[in-house]
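I am attaching a structure below and will ask some questions about it afterwards.
Shown here: the complex without one of its protein chains, the others still in place.
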Amino acid sequence: MRYRPGQEVRVAARPHVGHHRTPAYLKGKTGTVMRVHPSFLNPESRANGKDGLPKQPLYFVSFQQSDIWPEYRGDPADRLYVDVFEHWLDDAG
Amino acid sequence: MSSYGHDHENHEHPHESLTDSGEPAAAARVRALVDLLVEKGVVESQDVREQIDWLVSRSPGDGARLVARAWVDPEFKQRLLADARAAALELGLDPGPSPVVVALENTETVHHMVVCTLCSCYPRALLGPPPDWYKDFPYRSRAVADPRGVLDEFGVHLDEGVELRVVDSTADIRYLVIPRRPAGTEALREEELAALVTRDSMIGVSIPAPSPIAA
Partner (left out) sequence: MERAVHDRGGWPTDAPIDRSEHELDDWEILMDSLLGALEKRSAVNVDEFRRGIESMSPSAYEAATYYERWLYSVETILTEKGVLTPGELDARLAK
């Protein structure tokens, strides 16, 4: 897999037509890999009846809430953790 | 894809229009669909029956057992944090079809809250079906953007300096919160501790009380 815990990654901001599991609010945002999950079948191709191979690594990525929401009301330490597939991430380091 | 469109702000649970029988039209349609698919051999009645039996057997009591065991057995807790699926199997519980279940531990400094903004992903095998509010738009929208506002509505006020960590279940992983053991429960047996662990505390919108809440 391409990314390691502690690595800064940016979520791709590309528009996507069709089923995908990267929320709009996250696109273009930068976070930190906290955990590398196992790899899973690609939901985008599975959604079209394909076999979903090759499996894609999945990452547990942590974001600072105030980076995501301009008007975030909360503690500066608050975080948002999201599972993101490798093909939606770029190195931000 | 449009921008935000018109928002059904005051329409938290849309209601099916009811037929004369008092049932939504969808009810008869679902039954007819099942019959049709069984006739066509796409599914067997037995398949559907097994799924029904499984679904109605699910309850938050299973998740509560995992939490209570973690509270009394620190080594079990470490196993639970490393692999919640295996830990559930250790207790004879069904962790469900999701290949990975992750337990998230609340501590003095971190409080977790789980949501699925895209649909309704939820550790059903260990908690039963999710409550309506978890699946509805206000929670899905606000849990990520205004989690402290959401917790206020649930009556939860976090201590100063506690990091609120919201987890959006977007993929194949299912998340279960391990709430903190309430103070003053040292004398309780494991089964009594399990009775304190509510479904909402394992989602992260509630904090267990030190004694059972009177109905």
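Read from first to last, the chains carry the letters A and B; within each, the first residue is number 1.
The working rule: a residue touches a chain if its C-beta (ideal position, glycine included) is under 8 Å from a C-beta of that chain, and two chains touch if they have at least 3 such contacts.
As the structure is a prediction and not an experimental result, all values here were calculated from the model.
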Checklist entry - Out of B:111, B:140 or B:165, which touches the unshown chain? => result B:140
Checklist entry - So that we can see where the missing chain sits, which residues of subunit B does it touch? => result 1-5, 7-16, 23-24, 26-37, 40, 42-44, 47-52, 54-56, 115, 117-120, 129, 131-133, 135-145, 150, 153-154, 168
Next on the checklist: Even though one chain is hidden, which residues of subunit A still touch it in the full complex?
Outcome noted: 13, 15, 18-19, 23-28, 43-44, 46-49, 52, 68-69
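The rule is simple: only the chains that are shown with their structure count from here on.
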Item to check | Between subunit A and subunit B, centroid-to-centroid distance (C-alpha), Å | outcome: 22
Checklist entry - Across the complex, what residues on subunit B touch subunit A? => result 99-100, 117-118, 144-149, 161-173
Next on the checklist: Give the list of subunit A residues in touch with subunit B in this complex.
Outcome noted: 21-23, 25, 37-38, 40, 43, 58, 60, 65, 68-69, 72-75, 77-85
